[in-house]
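All protein chains of the complex are present and in place, except for one that has been dropped.
Entry: chain A
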Amino acid sequence: MTALLTLTVLVLVAIAIWQMTKIFELSQLKSENTGIATDKDNKYNGYLLYAFLIFIYGITIFSFAKYSKFLLPEASSAHGGEYDQLMWVSFAIIFFVQFITQALLHYFGYKYRGEEGKKALFFADNDRLEFIWTIIPVIVLAGLILWGLYTWTNIMDINEDDDPLIVELYAQQFNWSARYGGDDNVLGDASVRLIDIDRANVLGLDESDPNGADDVIVKELHLPVGRKVNFMMRSQDVLHSAYMPHFRAQMNCVPGMITQFSFTPTVTTADMRLNPDVVDKVKRTNAIRAKRAAEGKPNSEPWEFDYILLCNKICGKSHYNMQMKIIVETEEEYNKWIAEQATFKETIALAE
């Protein structure tokens, strides 16, 4: 990587020097530098445009070869498969168009570079051509729009079918909490006006609401695999955004309102750790971390893959470190875990 960097820098410097010498040369020579392109300038820059086309393709291929392994592994949610599919189809279209238009643009720049006495074609209009390149985007985009809207409507249709698990994601500067509905799977009423830190009521639950007594408040999100989860999101101070990239899920948390998102996790954390892409990623990452450890730098402990929830809306100084671990596990594991957690009633009783 470092070698590559150095190489890039060297190439750029070389180009700069080459051009500089050209300036020097030209300023010395008989041909007066008028500031207007001559045939020679047209020639050199025409070639460079051609070379630039190769550079664009090159950086595309380079980025794909080097970086596509960094992309997120396959989606771990039910709707994520369709999301990924739509993404790849869009990318296929984008790269097709990019490939052709950049080629035409730069090739024309090279092919039709100016020469003294050459006659350009007076070509001001062509209805048929313009019709063609208006209608093609219309059709392609219509397809993408319809597909996108269909998927969007499905994803955003948040309902109570299939007995979803109800979870509240609660954001504050700079951490996350999750609240489960407990045995009744119903969240008790809450408001920031009821927050009472002294009594450990940090999420502002209404103590008189019986639904809230069995609520479970935790700092680590556990989800049973295969069960739909409906997230109710709240924020107590500024905007935050609950971003769960592996599940292709994101929704802002807005003070003063409850926002919602819903998905069904399909791969447990344990299974995901066996995913070949993830295994490779962990290996690469731990190699980096081992190197750091050897240099005696902090933040170098070996890492194990976990799903994460990130804050993705600027929220202040520690925005960059506002995260929560997500663990997707089997139904049994989940039931066992949740049974071990203290309910709201128990926490309050403890505080008193």
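The criterion applied here is as follows: a contact is a pair of C-beta atoms (placed from the backbone, for glycine too) under 8 Å apart; a residue touches a chain by one contact, two chains touch by 3 or more; residues count from 1.
FYI, contacts and distances are computed from a predicted model.
Of the candidates "Cysteine desulfurase", "Iron complex transport system permease protein", "Cbb3-type cytochrome c oxidase subunit I" or "Metal ABC transporter ATP-binding protein", the chain left out of this view carries the UniProt protein name "Cbb3-type cytochrome c oxidase subunit I".
Only one of A:V254, A:A270 or A:A293 touches the absent chain when the whole complex is considered: A:V254.
Of the listed positions A:L49, A:A78, A:A200 or A:A270, the one in contact with the omitted chain in the full complex is A:L49. Taking the complete complex into account, residues 1, 4-5, 8-9, 12, 15-16, 19-20, 22-23, 26-27, 32-37, 41-42, 45-46, 48-49, 52, 55-56, 59-60, 63, 67-68, 70-72, 83, 86-87, 90-91, 93-94, 97-98, 101-102, 104-106, 108-109, 112-115, 118-126, 129-130, 133-134, 137-138, 141, 144-145, 148-149, 151-153, 155-156, 172-173, 191-193, 195, 197, 204, 236-239, 241, 243, 245, 248-252, 254-257, 259, 281, 284-285, 288-289, 299, 303, 305, 308, 310-321, 323 of chain A touch the chain not shown.
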